[in-house]
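What you see is the complex with one protein chain gone and the rest in place.
Our next item is chain A:
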Amino acid sequence: MPAACSGQRLLLLLCLGLSAGSPADPAATTKGALQSQASSLTKVQAGLHESSPEPITTAQAVSWQTQGSPSDHLTLGHTISAPGPELATQEFKEATKDNITFTKYEALLPGVSGTSVEKYITLDSAARIELSCRLDNKNSHLQSLQVIWKKGNETIGHINKTENSWSIKLRILDSSNLGSYSCSLKSKEEIGAAFHLQVPKIEGREKPIVSYGGDTGVMTCESSDYIPIAWSWYMTNGSEQIALNDSLRDKYVINIISANVTQLKILNLTEEDDGEYWCEAAFELGESRASVRLKVLSFMVPLKPFLAIVSEAVILVTIIFLYEIYSKKKEKHAEDEKEFDQVEQLKSEDSNGLENSSARHRRI
């Protein structure tokens, strides 16, 4: 169902082409991740909905625009989910006349007063991107602005200026190209934005996995939206990280559940296997790590509360039964006394009629 829904949106966007940033829904397929389309879509949709009920709210939101001549047409790129306060940005590939496609990310300035706008962009493969800082309509009147683009401390030349936006074009080929790029616009005050380019994050587990000696420990890592090229697992031994691979088949088994999910099975757990394990996903542009903690307990640990609770239940049952026997005895004792008194009374009153009444009331 989500796939059909997004398919509709795809068509809609294709037909309309995009004009001035209409906040819209993340939709569409990735080039390289067609098979995970449905799941990643729902995730992104869900992720979007989870953190912001309306997709784009403040001026901080990224808008996307087409640029170039009317002969350009849009093809949709893949959605990028980014952690942090701002959510999905959408990338669009434009076909320019030179047949080079650039994905554009734009920040509207100024953001909330005092803070600079932060954008987190996740890239899993080599790409050409264009980062642009645009003045919003309120401030478009400002003149004589000095605009600087920096990566870290290096200044970048080749700034393309259009009416109210300044942009740089980048080719991201390997991990050295990733990092933070910032633009700053100075006139009387300084406003700016920063774009953080990262590899995709993968998920391990925050809470430790609890397992028992002799049992099998199972740890999974998942990459939600992007498919890594390779997975690997590491174990922390003191301060070292030891790679776990298939050479130790009888102890460590690495299963590939699916392209996004990897699983490490440790057989015959012992106390030494307790500790932190790292799963690493290799992407084209770098690696990403997540940790999973394993706790190995002995069976004595849950056995103690178990025995405590069992003995408590047994004690309660015994108390209840004893109380019942005791109260029955008391009742019987009290009634015996009552009957004895009454019998004595009757005997003394009517000793003659007793025989007659006993014959009469023989039956019950």
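Brief remarks follow.
Keep this in mind: a residue touches a chain if its C-beta (ideal position, glycine included) is under 8 Å from a C-beta of that chain, and two chains touch if they have at least 3 such contacts; residues count from 1.
Simple rule for what comes next: contacts and distances are computed from a predicted model.
Taking the options "Transmembrane channel-like protein 3", "Monocarboxylate transporter 2", "AP-3 complex subunit beta" or "50S ribosomal protein L14" in turn, only "Monocarboxylate transporter 2" matches the UniProt protein name of the chain that is not displayed. Of the listed positions A:I209, A:I254, A:L267 or A:A282, the one in contact with the omitted chain in the full complex is A:I209. In the complete complex, the residue from A:D136, A:D174, A:E190 or A:E324 that touches the missing chain is A:E324.
Within the whole complex, the absent chain has one touching residue among A:Q198, A:Q263 or A:S288, and that is A:Q263.
Considering the complete assembly, chain A touches the hidden chain via residues 1, 4-5, 46, 49-51, 53, 207, 209-212, 215-216, 218, 220, 255, 257, 263, 295, 297, 301-303, 305-307, 309-310, 313-314, 316-317, 320-321, 324, 335, 339-340, 342-343, 346, 354, 357-358, 361-362, 364.
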